[in-house]
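With one protein chain withheld, the remaining protein chains of the complex are depicted in position.
Presenting subunit A:
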Amino acid sequence: MLHGMYSQLRARVAPALWRKKPLATAFLLGAGLLIPSAQADTSAKTLQSNSNNQQACYVDGLSEQMQCGFILVPENYAKPDGKQIEIHYVVMPAIKPSDKVEALLAIAGGPGQSAIENAQGFDRMLSKVRQTQDVILIDQRGTGQSNQLQCVGDGFDSALAVNESDFDTRVETQKCLDTLDADVTQYGSLNALKDFEAIRQHLGYQKLHLYGVSYGTRMAQLYMRHYPQSLATVTLDGVVPMQQSVLAIGNAIARAFDLLIEDCANNRLCHGQFPQLRSDLEKVDAELTQGPKISQVPDPLTGEMTQLTLTRSKFKGALRMALYSPSTRSLMPHAIHQAAKGNYQPITGLYAMGIDNTGIAMGMHASVVCGEDWQRLTPELRAKTSESYFGKEMLKTFSESCAVWNMPAVDASFSEPIDSAIPTLLLSGELDPATPPSWGELAMEKLSNAKHFIAPYATHGVAYQSCGNDLIAQLVEQGSVAELDAECLNEDIRRNFYLNASTVEAIPSDTTEPKEQTALIK
């Protein structure tokens, strides 16, 4: 395994710990709006400028005028006169002119995703909130336009052809570190939090409502710990509790795989079509453990013939990423079944989706994980994590890359539960392959004014898939969790599984079909 040194490979091969897949996939699949996350340098096009670095601008996927700007902060807060970096933000103005006292800050996942590149998703999800509140998006330091720590490797012609086991994580990580013009030890969550608070003050809002998704929930919890006076309400969606190292994600992934197989078995159509799903999955897994399958396939994008080296890592990785979004999840039984029959097309398609539209800044990702998660793993936890395939792979990768990255460990108090009375809404998806509901429970430990809702049919990013966004709007409006009701989350929004490469509806028995066909021909 490697650690994101090769940007084309980073999605599948590097264990991007968790991320807001709905943003990447939901849009890719929604409404024919295919929006691969944009290049950082083009995602906000600026118009005329005005005072204090703020300009009217446009962000990708939204036609409306926004306000963009940046502040300069020291890269190292201990050396205020040292190197300065730009932290970029976008204010999506409230539709009803607000009094500028409060705003909602939406924090992206990853770690390493750019909030600004995902503006369209936030805008759609938070449309009710935006009727009355400004929404602020900040590219956290090391992501997007804020001195992005990205590694672009070389050495491979095609992401499809590479065999990940040939990859030397240590060497590639070192190569990446050498190209970065930054003190990577300064790109952890706590420094980024200071940037956030500086932007709040710069923009002049008295109080913020927070929405954090995935890794963003860690930022939100740190905000609750360090600047409680600046917060009105907090929503944590796909919760990573402070007590939890994200490297424990391996077991969550295994759990999500089991839930998928169970779901299919309980679905009459899916079970009828794929009665042996678990053994199909195990069969392919066993085959690929023996060695990769090499074949010639048309490249998913260019259509040219190219070599596909289907490794276990690609196969499992493609399926894992498909678990993030309900729409790609619905294709999984078909993809697994076809792979068992030797047809790797659906797996190739799923794999290709993640090749270059994930938008994770791997350098920043490493700074956060190596400083905050890697070093706090106890031997017991390490042993437990190694039980699953993904856990083992991740431990191996990070043990090599973190040795190069050399991040100082955060203080032990970092892992203490958040003790707060700020109105807080926690949302977990039962089917979440990254942050299972049990993590949300853990985060509740010392929250005295919080509610934790579990959406039974949602995956990662509950607010994007259910009425969770309405609950956020209600929380922001009322400023209290007292009247929030989880009832609407129970609405059955499950969709059918794909039964072949084309349909989700029951396939009619085609006894009469040939006749009609011949009749037409005549």
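Just so it is clear, a contact is a pair of C-beta atoms (placed from the backbone, for glycine too) under 8 Å apart; a residue touches a chain by one contact, two chains touch by 3 or more; residues count from 1.
The definition used in the following text is that contacts and distances are computed from a predicted model.
Participant: Per UniProt, what's the omitted chain called: "ABC transporter permease", "Polar amino acid transport system ATP-binding protein", "YeiH family protein" or "NADH-quinone oxidoreductase subunit H"?
Facilitator: The chain we cannot see is, by its UniProt record, "ABC transporter permease".
Participant: Check each of A:H88, A:K293 or A:H334 against the chain that is not shown and name the one that touches it.
Facilitator: A:H334
Participant: Who touches the missing chain here, A:I85, A:L105 or A:A352?
Facilitator: Looking across A:I85, A:L105 or A:A352, the contact with the absent chain belongs to A:A352.
Participant: Which parts of subunit A face the unshown chain closely enough to count as touching?
Facilitator: So the residues of subunit A touching the missing chain come out as 28-36, 45, 58, 60-61, 63-65, 93, 95-97, 131-132, 297-298, 300-301, 303, 327-328, 330-331, 334-335, 344-346, 348-350, 352-353, 491-496, 498-508, 510, 513.
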